[in-house]
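Here the complex is missing one protein chain, while the rest keep their positions.
By letter and in written order, the chains are A and B; residue numbering begins at 1 in each of them.
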Amino acid sequence: MLSKWKALKKTTRSNAITYAIVIVAYLIIQLLSGLGLLSSLFTGLLVPLCTYVILAVSLNLVVGFLGELSLGHAGFMCVGAFASAFFSRCMEQAIPASGVRFLIALIIGAVCAGIFGILIGIPVLRLKGDYLAIVTLAFGEIIKNVINVLFIGRDENGFHFSTKDALSLNMSADGDVIINGPQGITGTPKDSTFTVGIILILITLFLVTNLIHSRSGRAIMAIRDNRIAAESIGINITKYKLMAFAISAALAGVAGVLYAHNLSTLTATPKNFGYNMSIMILVFVVLGGIGSIRGSIIAAVVLTLLPEMLRGLSDYRMLIYAIVLILMMLFNWAPKAIEWREKYLSRLPFLARKKGESTGKEEV
Amino acid sequence: MALLDVTNLSISFGGLRAVDAFEIHIEKGQLYGLIGPNGAGKTTVFNLLTGVYRPDEGIIRLDGTDITGKTPIEINRSGIARTFQNIRLFKELSVLDNVKAGLHNHYRYSTLEGIFRLPKFRRMEREMDERAVEILKVFDLDKEAAVTASNLPYGKQRKLEIARAIATQPKLLLLDEPAAGMNPNETGELMETIRFVRSHFDMTILLIEHDMKLVSGICEKLTVLNFGQVLAQGDTSDVLNNPEVITAYLGDE
Partner (left out) sequence: MSFLSYLINGISLGSVYAIIALGYTMVYGIAKMLNFAHGDIIMIGAYIVFTCVSTAGMHPALAVLLAVIGCTVLGVLIERVAYRPLRSAASPLAVLITAIGMSYLLQNLALLIFGANTKNFPEIITLPSLSLADGQLNITGTSLLTIGVCVVIMAALMIFIRKTKAGQAMLAVSEDKGAAQLMGINVNGTIALTFAIGSALAAIAGVLLCSAYPSLTPYTGSMPGIRAFVAAVFGGIGSVPGALIGGILLGVIEILGRAYISSQLADAIVFGVLIVVLLVKPTGILGKNIQEKV
């Protein structure tokens, strides 16, 4: 058994460990919840946690593997959330089977977000570095802004649109306002559960890790490491950049679907779909280790739970969160801190890394 | 017909004619050297040949096809591969993956076949692995296949870059100062490797080099570039004894 395990490729083993961590965490939480040991606060956090994990893993595809900085991830999540919630809200009566309905909603959310990813990616990927970052941020804000002025209703004559208010929809008396501007969508069926969230995480992991360890993934990482060299060996830069961007956006859309179907009222606020959210996801990715999928998962979970665990400290919790974030960045990235760590901590056997071994960047 | 036929190739940057009416004709199987003082425009010629720059004038023909004005990607696909003066490896990828990236256009399977690990993915990846190791063996890099490229010593990084270029199965290989930064031992070894590459892969090679020992040791023909213009062209021994070439290198006394 053990020898068989060792014969597997290093990446395969690493992937297996990541899947195992997710599944074991799921089983433990199910067990604790079955024993009634979980607070309702914690239970309420489970679906959002899954959402953040999917967001972090999918953003890592762009930031860690394509090497481009995107600050618009929440925008794609927003597209997925609203597209799918709109669908579910319209089809609640038509498709009573929640499983089927949710599956279709997922596909709609992912496809819509993916299309937005491509639409935005085509012009934007010509830009580099911080310019790309600011334009993706701008796109995210535009999406949020436009959804806030969107009114869509339905009556027996079909759909009505407006960008002013619900009254301008001119619907008949029994008309139903589906998207109500800043009030968003109310009454989305609550199809998201923790189990669904975990399944979606596993699917995300499957897609992203397998993509990375394939011909396309190699092309994506080659572009990250050296665009000019990648061109010189005939790799189609635009195609693979767009591919990474679109898949990442589609997965953010999936996270949006999960998020939307966990809430009775879905609104687009600066808090959930603004640039602050995009930045928070980026923090997960960077703190978890750029290009490390497992790190993204762990960072998303820890950083989401940290403010909740500090709840007892009430007003101080976000302050402590900020300080912890800064200190962790300094400890992980400052050249002097790294030097210090290598000098003192490398004596501890489990932290020592053999020289010349892969730095773990490709490790998933 | 020559493998590479370049006529009247010119490009200017802000009024400065960096390459002026450059001509070169390389026969299949030749080992050809491009030399000249610093700033003579040698790397610019490489950038023109590989589509990094678009020429203002001139025609580049590879094996009879006009490739003037094509993108670097298209030019690589039509059969020119290169290395860079300042090594450009995929630093975070393993040595093996660097070469496999070079095989990208020759072992194809779709992204979906890759994600879902379909039989074609397994077969292609296995074949790629075998081919990549074969190429690495030529450069004596097969033992380092799993090492991250940036962790290789300098000389081996240069070799890996050549290996990656070879993996794209070019008709013509351009080497930009392959011996730069190498000690005489390493240079000697490199000369052997270049010769071996030519015979083993049946390759035509054009190289830029400053190391005269390497140039006179392995190149059959030379073109000397000075201030963007061809100063001399011909068999290596003739060119190196050309008084104009000597002046260009040593300056007027």
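Assume contacts are C-beta pairs under 8 Å (C-beta built on N, C-alpha and C of every residue); 3 or more make two chains touch, one makes a residue touch a chain.
Note that the structure is predicted; figures quoted are calculated from it, not measured.
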{"item": "Given A:Phe102, A:Phe139 or A:Phe273, the one touching the chain that is not displayed", "value": "A:Phe139"}
{"item": "Touch with the omitted chain, as defined above, among A:Leu167, A:Met309, A:Ile326 or A:Leu345", "value": "A:Ile326"}
{"item": "On subunit A, residues whose C-beta touches the chain left out of the figure", "value": "63, 69, 123-124, 126-128, 130-131, 133-135, 137-139, 141-142, 145-146, 148-149, 163, 228, 275, 279, 282-283, 286-287, 290, 315-316, 318-319, 321-323, 325-326, 329-330, 332-337"}
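Please note the rule applied: only the chains that are shown with their structure count from here on.
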{"item": "Rounded Å distance between subunit A and subunit B, as computed from the means of their C-alpha atoms", "value": "42"}
{"item": "Subunit A to subunit B touching residues, read off their complex", "value": "206-207, 210-211, 214-219, 221-222, 224-226, 228-237, 243, 291, 356-359, 361-362"}
{"item": "Interface residues, subunit B side, partner subunit A - complex", "value": "50, 52, 71-73, 76-77, 81-82, 84, 88-94, 97, 100-102, 104-105, 107-109, 111, 114-117, 121, 124-125, 146-148, 151, 164-165, 167-168"}
